[in-house]
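Every protein chain but one is kept in place in this view of the complex.
For chain A:
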């Protein structure tokens, strides 16, 4: 179940990012649905991870070799453990004006200072992107017939994320 959840989570994130460059601007409805799905998948994934880690801690308390990879994941996970409020807030970030995320300026780091330690694994990292690509390729054989198997259009534009500035309706 958590494998499925992780896959859906990665898929959702890649779709959310591709939405930003789509012609016609951000589709609010679709990005909302993607965020919700991603959040649901992430919650299940993290819950499953925590349960599994708790079980393994009980069952194999002194097995250093077997747990070589586990501690890394555990520490990564615990650093990613978000409070319920942050869990609720996180997916909505992708809906906001995101110019700050793009540039690695001190303005960016200042804005994100509080959450720097809690950076979850689904923000753009090279490794995460490669995982997504791998998973996508793995899925090619399973998915139903589509146009070209590439559901995320890569469009090279400079379009920015639309803002939430309230524009008064005339």
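Definition applied: contacts are C-beta pairs under 8 Å (C-beta built on N, C-alpha and C of every residue); 3 or more make two chains touch, one makes a residue touch a chain; residues count from 1.
By our rule, contacts and distances are computed from a predicted model.
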| item | value |
| --- | --- |
| Complex member absent from the view - protein name from UniProt, among "Mediator of RNA polymerase II transcription subunit 22", "Replication factor A3", "Deoxyribose-phosphate aldolase" or "Serine/threonine-protein phosphatase 2A 55 kDa regulatory subunit B" | "Serine/threonine-protein phosphatase 2A 55 kDa regulatory subunit B" |
| Residue in contact with the excluded chain [from A:3, A:36 or A:54] | A:36 |
| Interface with the unshown chain - residue positions in chain A | 4-5, 8, 11, 15, 23-25, 27-30, 32-33, 36-37, 40-41, 44, 88-89, 92-93, 95-96, 139, 142-147, 149, 151, 157-160, 162-164, 166-167, 169-170 |
